[in-house]
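For this depiction, one protein chain was excluded, whereas all remaining protein chains were kept in their positions.
Chain lettering (A, B and C) follows the sequence in which the chains are written, and residue indices restart at 1 in each chain.
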Amino acid sequence: MSSDIELGRGKRGRPAYTFDDIAVVPSRRTRNPEDVSTTWAIDAYAFDVPVVGAPMDSVVSPRTAIMLGRLGGLGVLDLEGLWTRYEDPEPLLAEIASLPERSATARMQSLYAEPVKPELITARLAEIRDAGVTVAGALSPQRTKEFYEPVVAAGVDLFVIRGTTVSAEHVSSAAEPLNLKEFIYELDVPVVVGGVGTYTAALHLMRTGAAGVLVGFGGGAASTTRATLGVSTPMATAVADVAGARRDYLDESGGRYVHVIADGGVGTSGDIVKALAMGADAVMLGVALARATDAPGNGFHWGPEAHHPKLPRGHRVRVDQVGTLEEVLYGPALVADGTANLIGALRKSMATTGYSDLKEFQRVDVVVNPVH
Amino acid sequence: MSSDIELGRGKRGRPAYTFDDIAVVPSRRTRNPEDVSTTWAIDAYAFDVPVVGAPMDSVVSPRTAIMLGRLGGLGVLDLEGLWTRYEDPEPLLAEIASLPERSATARMQSLYAEPVKPELITARLAEIRDAGVTVAGALSPQRTKEFYEPVVAAGVDLFVIRGTTVSAEHVSSAAEPLNLKEFIYELDVPVVVGGVGTYTAALHLMRTGAAGVLVGFGGGAASTTRATLGVSTPMATAVADVAGARRDYLDESGGRYVHVIADGGVGTSGDIVKALAMGADAVMLGVALARATDAPGNGFHWGPEAHHPKLPRGHRVRVDQVGTLEEVLYGPALVADGTANLIGALRKSMATTGYSDLKEFQRVDVVVNPVH
Amino acid sequence: MSSDIELGRGKRGRPAYTFDDIAVVPSRRTRNPEDVSTTWAIDAYAFDVPVVGAPMDSVVSPRTAIMLGRLGGLGVLDLEGLWTRYEDPEPLLAEIASLPERSATARMQSLYAEPVKPELITARLAEIRDAGVTVAGALSPQRTKEFYEPVVAAGVDLFVIRGTTVSAEHVSSAAEPLNLKEFIYELDVPVVVGGVGTYTAALHLMRTGAAGVLVGFGGGAASTTRATLGVSTPMATAVADVAGARRDYLDESGGRYVHVIADGGVGTSGDIVKALAMGADAVMLGVALARATDAPGNGFHWGPEAHHPKLPRGHRVRVDQVGTLEEVLYGPALVADGTANLIGALRKSMATTGYSDLKEFQRVDVVVNPVH
Partner (left out) sequence: MSSDIELGRGKRGRPAYTFDDIAVVPSRRTRNPEDVSTTWAIDAYAFDVPVVGAPMDSVVSPRTAIMLGRLGGLGVLDLEGLWTRYEDPEPLLAEIASLPERSATARMQSLYAEPVKPELITARLAEIRDAGVTVAGALSPQRTKEFYEPVVAAGVDLFVIRGTTVSAEHVSSAAEPLNLKEFIYELDVPVVVGGVGTYTAALHLMRTGAAGVLVGFGGGAASTTRATLGVSTPMATAVADVAGARRDYLDESGGRYVHVIADGGVGTSGDIVKALAMGADAVMLGVALARATDAPGNGFHWGPEAHHPKLPRGHRVRVDQVGTLEEVLYGPALVADGTANLIGALRKSMATTGYSDLKEFQRVDVVVNPVH
């Protein structure tokens, strides 16, 4: 691409930007926050707010999935987390929150060594379904073949396949890898899949028939993928690239609109605003929801990378608790740092810059500070 | 614009710069500081210095408005602040200065829940008028319709409408919004309006008949608009853009010169110099004046965003007190960090770079450090 | 070069990037980590992993050279270090680890004033050879003439000449300088030589007949070359430049492939990934291996620059011990910061981005964040 930078003889690199590097700017029109719509729909499922709770044990339990659904969003349960490994994970969640810094990784590695139990998958999803909210569960690509049947049988509404990097073409010499295209074609349930961070990889993922793609890897608050793997795609650029793939695939497919969900680096209401401004249809929130007093993490946040048995690529991080899940989403906020009243801030930002719905807002002007 | 940067497929952003990114540079001529003029005039009102005290309770009280006027500047009273909500706000100002960090926002939200009283608007403005200085008061665009009558009746000289973002075209489904153009046309008093941060929005504001526009939102010391709303315009670029609109509107209108007042991110004498260098006619100072020992904030600084009932977007911040208001403006300075003798520094900077008045100084050369 | 930046009238500079400025990005394909090959071979010597232990007393002793060899890598012994100056350096290594901050440099200057003893060179290399692993020893260019004979006599497999900057053309008015080309031609042993940081200097070094070149100077954790000498080449650019020289020399020489070994600034698994991505064939590790509990530095790390008698250009630095040398290379990791399971992380990164061997991986896409 013409904007590539020469990094050295024979090696070029593409400039890429994080949410911190950019900001949105007002247009010549302003609106009332009350006149702004934040609704979002994917497949047959409509939501008041474009907020998806990340499948992480510190963020979504069956109970918080139900709460999030009732508050107008969507919670995705990690089907390889503590809730499907243990009959009663509450004491273990409490224990994790009380572990001293130095031994946290080792103890988590041991807790997550317990096998996943298909019958618990069934039970947890049923509990969410019984509450009348949209049901979503996530598996890693590595274990989707092994566990997808109880997930589908439990009547999941949205099936999420989430890994650090998920590609349409996984090469393996050992077992036959998951053929995403066939898998999605045969499944009756809409599939959301990721992470992905580039235009080409996203376009290939869209061609598998996915209803949505998750943008991101290595950008989250609890992840150290950049330090350990050297892999990173600054999120503002990644979201714009995948939104570009969405537009091109829409044309190529004759009208299939694949939803783009920013998943990583979305920690404050300002980040939500910027993710949507760069072209996301919705945001998957981890640390932003783990800050709720009623989140299952009890003031801590961690992802599946944190307990990898041999190569942990994330930490258990302590987070400030800023209010109930309802206050985190809708206020009132007692703090002014973008961690509470996320939706109020989104409405205010859209109103201030003159936009009335999320699709329109993807066109808002942005500035970049090239110095920092 | 041709200088846009590609942030990702299909999304471009404009580079924008803060005051910290730039510096002014000398020309081939130098002058004596005593030969430099810092005078500024807007409408019929002339000032020794281009300094406007921001309508914030930590900066301008009736008493400091009078002091500022006598020192050659202009103080703008916040007509929705404590002085128009309470008969005697002094004890409340003292209480705010004594609040512990964690409870400050909540207590301020409750203090500012008290209704604004029109008769206090009248009384406060009369007190300033009686002292013989220029009288200026500010309302938010949301409440201008409700309260402008007592303001005008009190014989205000300059009417300020100040919000995070003020546009010439506010869309509202509920109440009929303020039609700025009609309002300004019918009013007999010159109006200064803002914040605004872009060329186009500023041009539209100028067309409403405003005498001056305030440039800025989200850049101030006590504001967290960038974190909460994701909205920001780095101030150096914003001031230059609005100064560009001033020049184009001057041509379009056949000679109406609309004053550009930098309002946000102007915390030191160096920032004042840079704001004027980028094209501002004057600066609106918040934290820079809150540092005076006789400022009403008693060593603290906060803006209206800090006590928003549901979505606070700023903090009460502690500030170093560096001298009296007179010393802050004219020295002698006992510190060397750009917080005292603001006008002495401005004179020295103009003299060092060879300029003799503020209008000329808008042409001074600047450098940008692209690395930082 | 066309991408030069004007730094001032008549002086241009080339943009250069560190490993921190870049990251690798996935392609549209992913793989299983087990399907990835990390093998590397230079001359007749093959290795499971592209890891070379740096000739520094805190990293490679005869014992750790043997351990590294058995773990699939290569350890290079510093033949001007404590092991060839003292019969029993273990107590001195322990003493260095116990020195207070302020006196460390002075005491190390005095310890390293002891002369190098040829018979100890012979003995140390023999010890490594007896263990059946590849034998490599390093001399500085200044002392290569003086000491190379016992090195060769001891039957070294790879001869390393390592200095801050080594050029093919060293000019000296005093003694006849080392003529690298003649020296390498006459020697029967493959020679690895460096540091070098630019395309032209690397090309000239390659023409001397070297089997490999070390890229880097001034970038390491224990070095302050940039502060003291003002000399630096950001490593990502340096590696790409020297890899460019490798490609051009391959053509010019009709097929001689000179190995490029990144030596400096490679502190974490993420850095290893990036060095290989920029074109390195292998990495020389200092601090990354000094973090092993069984490294000779006992929790400290220093290089030859740290004890220069008149101009020290580095410090003894304290390092976190993160596991045994085996755990540092192959895990399991109990930390998630890129300091343990270096090879597991490399495999995961190659797999995630879709590459199956190191030579292919040199083509992986990279991004640069121009803001940081």
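Everything below uses one rule, namely that contacts are C-beta pairs under 8 Å (C-beta built on N, C-alpha and C of every residue); 3 or more make two chains touch, one makes a residue touch a chain.
Model, not experiment: these values are computed from the prediction.
Seen in the complete assembly, the chain not on display touches B, C. Check C:Pro150, C:Pro190 or C:Pro312 against the missing chain and you find that the one touching it is C:Pro312.
Contact with the chain not shown here comes from a single listed residue; of B:Arg85, B:Lys274, B:His301 or B:His315, that residue is B:Lys274. Interface with the hidden chain, as seen from subunit C, comprises residues 5-11, 13-18, 20-21, 105-106, 109, 164-174, 177, 196-198, 200-201, 203-204, 217-218, 224, 226-234, 237, 305-306, 309-315, 368-372. Interface residues of subunit B with the unshown chain, by the touch rule above, are 3, 15-17, 19, 22-32, 34-35, 199, 236-241, 243-245, 247, 268-274, 277-279, 331-338, 341, 344-345, 348-349, 352-354, 356, 365-372.
In the analysis below, only the chains that are shown with their structure count from here on.
Taken together, the touching pairs link the chains end to end in a line with two free ends.
Remark: subunit B and subunit C have CA centroids separated by 56 Å (rounded to whole angstrom). Spacing of subunit A relative to subunit C, judged by their CA centroids, is 40 angstrom.
Shared interface positions of subunit B, defined as residues touching 2 or more other chains, are absent.
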